[in-house]
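The full complex has more chains than appear here; those shown keep their coordinates.
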Amino acid sequence: MIATEYIEFETAGNGHMVDITGEVSMVVEGSGISSGSVVLFVPGATGALTTIEYEPGLVEDMLEALERLAPAAAEYAHDRRWRDGNGHSHIRASLLGPSLTVPFIDGRLALGSWQQIVFLDMDNKPRHRRLVAQIMGE
Amino acid sequence: MIATEYIEFETAGNGHMVDITGEVSMVVEGSGISSGSVVLFVPGATGALTTIEYEPGLVEDMLEALERLAPAAAEYAHDRRWRDGNGHSHIRASLLGPSLTVPFIDGRLALGSWQQIVFLDMDNKPRHRRLVAQIMGE
């Protein structure tokens, strides 16, 4: 069995970390599939998915880590070419990756107690985002 | 067909890299599913999964790379807030990611000859770990 759903929300851009655990749980429950995995995917090149303990300290620390990975103030060939100023957004998103697969058992996501599923908007401006959540199982 | 199994082990923490290839092979064989993929997932926010040529040189090199990604001695807002000293552990785990999907064909993992599946314990103390291994296929 397979079900394809979408999760939509607004972001502030600039590394905004959005906790989507509740939305993912809901689409899994709504699918009526009891055990399997949900494939989450960002259709777009400036967003990424991972898990984290979602609390204000780590939200701040992640922004600093992204600055180390791809500094916003560095020179990017992408920006020289296209003048949209988001070369660092693309590099950060590609390094973290656009897909995350999370198993669920008896309708419950197999997450740790202090582990949330988050979307990171790396783009340099607010965005409307629409993620794909594909549930496969039995 | 789908089967959900668990892989359990102890770690030393602090970037300890554990080769779990043998365990993953065993749960795949034990499932009786001949072709498909195994979704591996860390339920917890301070562990990560990837593949590597598992040999002592790269084990050492990976520790240095993790130090570059998120230095243990840097200041973390997480640590100022919670005083558990593992802000770097969380950031490292989130950047690498908690899930890995490996296809298998005729019961054999589609790995290269010098490629192993490893769990990295980023936490700052020894841990008991229990990973989810979900096998889907036919």
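Observations on the structure shown:
By letter and in written order, the chains are A and B; residue numbering begins at 1 in each of them.
Convention: a residue touches a chain if its C-beta (ideal position, glycine included) is under 8 Å from a C-beta of that chain, and two chains touch if they have at least 3 such contacts.
Here the structure is a predicted model, which means the values were calculated and not measured.
The complex is built from one repeated protein sequence; 2 chains are visible, and the structure file as a whole lists 3 copies.
FYI, only the chains that are shown with their structure count from here on.
Overlaying chain A onto chain B using CA atoms gives a rotation of 120 degrees, to the nearest 5. Chain B has its Cα centroid 19 Å from the Cα centroid of chain A. For chain B in complex with chain A, the residues that touch the partner chain are 1-2, 4, 39, 41-45, 69-70, 76-82, 87, 90-91, 93-95, 97-99, 101, 132, 134, 136.
Across the complex, chain B is touched by residues 35-37, 50-53, 55-58, 60-62, 65, 68-69, 95-97, 100-103, 105, 110-112, 114-115, 136-138 of chain A.
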